[in-house]
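A single protein chain has been omitted from the complex, and every remaining protein chain is retained in its original position.
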Amino acid sequence: MHDSRDKNDVPENTDPKGGYEIRDVHMSVIVIGGVALALVCVFAFVLAAAIIPVLQNVSPDPTVAKDGPVINYGRLLPPEPRLQPDPPTTLRGFEEAEQTFLDTYGWINQSEGVVRLPIDRAMDIVAERGVPVWPSAE
Amino acid sequence: MSTQIAEADALPRPNYLNVKRSILSWLLTTDHKRIGILYLISITVFFLAGGLFAALIRIELLTPQADLVESDIYNRLFTLHGIIMIFFFLVPSIPAVLGNFLLPLMLGAKDLAFPRLNLLSWYLYWIGGVFAVVVLLQGGVDTGWTFYTPFSSFASNGNVVLAAAGGFVAGFSSILTGLNFIVTIHKMRAPGLTWFRLPLFVWAHYATSLIQVLATPVLGISLVLIMVERVWRVGIFDPTIGGDPVLFQHLFWFYSHPAVYIMILPGMGVVSEVITCFSRKRIFGYHMIAFSSLAIAILGFLVWGHHMFVSTQAMYTGIVFSILTMLVAIPSAIKVFNWTATLYKGQIYFEAPMLFVFGFLGLFTIGGLTGLFLGLLAADIHFHDTHFVVAHFHYVMVGGMVMAYLAGLHFWWPKMTGRMYNRQLAALAAILIFVGFNMTFFPQFILGALGMPRRYHVYNEEFQLLNVMSTAGAGVMGIGYLLPLIYMPLSLFVGKRAGANPWLAKGLEWTVPSPPTTYNFDHTPVVTEEPYAYDNRLHAAGMGQGE
Amino acid sequence: MSHSSQVAHHFEDIEQQNESLVLGMWLFLATEVMFFGGLFTAYVVYRTTYSEVFHEASRTLDFTLGTVNTLILLVSSLTMAMGVYAAKTGRRNLLPLMLVATIILGLAFLGVKAVEYSQKFEHHLVPGAGFVWPGGNPPHAQLFFVLYFIMTGMHAFHMVIGIVMMAMLLVMAMLGKFGPERYMGVEMAGLYWHFVDIVWVFLFPLLYLIDRS
Partner (left out) sequence: MQNLPIYPEQASTIARDFDLFLFVLLGLSVFFLGLIVLLVVFFSIRYRAGSRVNRELKSPDNYKLEIFWTVVPTLLVLLLFGWSTKIYFNYFRVPENAQEIFVTGKQWMWKTQHLNGRREINELHVPVNTPIKLTMTSEDVIHSLFVPEFRVKKDVLPGTYSTLWFEATKTGVFNLFCAEYCGTEHALMKGNVYVMELPEYQRWLEEGNTGDIAMASSGEHLFNRMGCVVCHREGSGARGPALTGLFGSEVQLTGGETTVADEAYLRESIMNPKAHVVAGYTPLMPTFEGQLSQDDIAQLISYIKSLDDAGDPGSAS
């Protein structure tokens, strides 16, 4: 088996027995390179962090408008009909709301005791009792 | 005594080309030199296809309105032009052709570390190629070579999945080639060939292979995610159901910037070899150039955000990426200065490879400096997604890399084929390409400044004149590119015998006959001297004459 | 120097060939790390943006099955290492035994995974049309399961490749192909198997242990 020769201690110009070169770059070179690279990255992040406050007091600090998700809460919006950011989702939401409005019980005006009936139930009641305002169904 | 050698030389000695002639021996070869030739033929085919699309693009852009093709076809034209040129021509070009052919020769080895893996790489390249052809026949893909979501995931009607699969498979060809090179450079150097005696061509390929191995898998996973998103639309990149389209941009550019350094570093390696040989002078600052290659490779992984300055990136992120982009330019600057200094006090020969390298120096410098423009936040806001960017990357990729590829091809052609090509025609080709190139792409800098957006097949009136100039230039350049396609194959039949070292160059590959035998070296060479040990005082008699 | 049959023509000696094979394998594993890296990045991005939904979704995963699988893989790494040791030291009967053990453990892992996947189908937690999520904003929860299926699926796929490799090695081991002078095949498979195990060691906490409070 091969004696465990230290890769780099083979003298410079002898012909290594194995017929191929085994000497690699000294570890120190790789370490220096790695450290240099790390320093470059740290330098980039530090310079970036440092330059923002410097520029901040150079020019007045208007709001930094952050790009973010489409949230209309707290925004001054133009009146309806408004530009819709996501028409398919809005339509789906609208139809669901509409359907629940038609099929469920709920208060229309709690103080005056006006309540909303599912449309089918309302039709049955109208069929039974007729509607007080309309002349009786003759 | 000398006559026997001449006679022996006259008979076609068995070399890697004529040792076996059957088609099967070529298709199942594990000889790195034959695989290099197979790649040479393959990428030329794809270069012509990509060039054809480029020609169609330029013809369409002659007029402000859509004449030659409708917008949908045009979108597919530039997408396929981009994909074919990058993935099937430029990324493999120097590593797969010249790298495969020359690395074992330069290292004093008989072959790459994993010959069978090398053949598998070529087949993976061709499976990817077949996918690309199928995509072409199925009507192409219209997402741009960048595949941005959510357009590519739900709005495109092109064959995105097929194209992504093609890219995925071809990516592995690049990974396995890189893996093969790294192991070969580490483990199979001839005795005495320590790291700082390696030719800079080998250093460049070492850095390139590092990027290929570490960056290409990320492209693989991004393409897989695109395929999943397009087939099942489960919202990975679909904002309406919680996904983030910018995440794809991050994953894509994390590969694609290192990929552009995969494309340029081998070219820089060729320039180092050619410029020393034809100025008969030791390279200036060997260690600095070697380390610059590695610095470019490593820093190249940290700058991908400069492609997304105007997407909804936070200010701090943009600033950090801008700083790192500035720093990644420094190693390239060092190299250009070192090459220029190498010419000082040399014996300069204006052979064809050297003319291409002169072209490289000029055009790469323009491309690189405009890259700096784009790396500066203020400038990129205006220039992003305009023809300024198109001009930048054609200057570095076509002006830089393709010039270097042609320089390498003209430099090692005698070694690969044993023949000399017509050197006057080669000089003419170099000049034609250089002039045609500048006429094609310099106007695009101005178009970009004027604000002509990219990927527009219909544009405003005021941009027409510059576009006409650009198309005219493309014609001149096209002819320039066609010349080597004529005189090089021709040289196989009528070219003079080149002999072992027509350029009297240093390097182990010039110590073996041209074309080399299948096992390169009869006995393993021992390296004792520094690389590029030229004597700049001597006149290199017989340069380029061959036998 | 003798060019024994084990050494390929382009290598000088067995050390050069072995060192090349090991370096080649480590580089291949580096590409796998970058490949999974892309998935982990996507996971980290979406977990930070939708952390509370991810917490809820993670709780639906079967903690016990996950732990069992982790143990299975750890043991399979042990049997794999024993296999490599057996090959190196020429224990011709121990090697096949260890390979078989590793294959069985691998199949067991995939079996448990299959059970977990079928549970997901029953609970309608598979992304796509049939996805049902009782909790808040179902699309974000679906994103968790998309990542869950892609990451564990990709890992399982690598598991299958590993098992196929083990089977091929088993056949060669039965034919007495491996010994002190020829063990690289087993060592390389070992490196690959340990890598697949380590990927699961990262996957398990990230997916299963987000919030076991």
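As written, the chain order gives the labels A, B and C, with residue 1 at the start of each chain.
Just so we're on the same page, a contact is a pair of C-beta atoms (placed from the backbone, for glycine too) under 8 Å apart; a residue touches a chain by one contact, two chains touch by 3 or more.
All values reported here derive from a predicted model rather than from experimental measurement.
**Q** One chain isn't displayed here. Which of the visible ones does it touch?
**A** Hidden chain contacts in the full assembly come out as A, B.
**Q** Quick one: which of B:Asn15, B:Thr63 or B:Ser311 touches the chain that's been left out?
**A** Touches the omitted chain: B:Ser311.
**Q** Specify the residue from the set B:Leu56, B:Val134 or B:Met288 that touches the hidden chain.
**A** Considering all chains, including the one not shown, the answer is B:Met288.
**Q** So one chain is hidden, and I want to know which residue out of B:Ile41, B:Leu465, B:Ile479 or B:Leu492 touches that hidden chain in the complete assembly.
**A** Result: among the candidates, B:Leu465 touches the missing chain.
**Q** For chain A, which residues lie in contact with the unshown chain of the complex?
**A** Answer for chain A: residues 47, 51, 55, 58-59, 61-71, 76-87, 94, 98, 101-102, 108-109, 114, 119, 122-123, 131, 133-135 touch the chain left out.
**Q** Which parts of chain B face the unshown chain closely enough to count as touching?
**A** Contacting residues on chain B, toward the hidden partner: 71-72, 75, 142-144, 146, 148, 150-151, 155-156, 239-240, 245-246, 279-280, 282, 284-286, 288, 310-312, 315, 318-319, 322-323, 326-327, 329-330, 333-334, 336-338, 340-341, 343-350, 358, 361-362, 365-366, 369-370, 372-373, 376-379, 381-382, 384-386, 446, 449-451, 453-460, 462, 465-466, 536-537, 539-540, 543.
Note that in this section only the chains that are shown with their structure count from here on.
**Q** So what shape is it, when you link every pair of chains that touch: line, ring, star, complete or other?
**A** complete
**Q** If I rank B-C and A-C by number of C-beta contact pairs, which comes first?
**A** Result: the pair with more contacts is B-C.
**Q** Taking the mean of the C-alpha atoms as each chain's centre, how many Å separate chain B from chain C?
**A** Inter-chain centre distance comes to 36 Å.
**Q** Taking the mean of the C-alpha atoms as each chain's centre, how many Å separate chain A from chain C?
**A** 31
**Q** Going through chain A residue by residue, note those that touch at least 2 other chains and give them in order.
**A** 19-20
**Q** Among the residues of chain B, which ones contact at least 2 other chains?
**A** 109, 186-188, 524
**Q** Show which residues of chain B lie in contact with chain A when the two form their complex.
**A** It is residues 109, 186-196, 240, 291, 294-295, 298-299, 302, 312, 314-316, 319-320, 323-324, 327, 524, 526-528 of chain B that touch chain A.
**Q** What does chain C use to touch chain B in their complex?
**A** These residues of chain C touch chain B: 8-12, 16, 19-20, 23-24, 27-28, 30-32, 34-39, 41-42, 45-46, 49-50, 127-128, 137, 139-140, 142-143, 146, 150.
**Q** In the complex, go through chain C and note every residue touching chain A.
**A** 1, 12-13, 15-16
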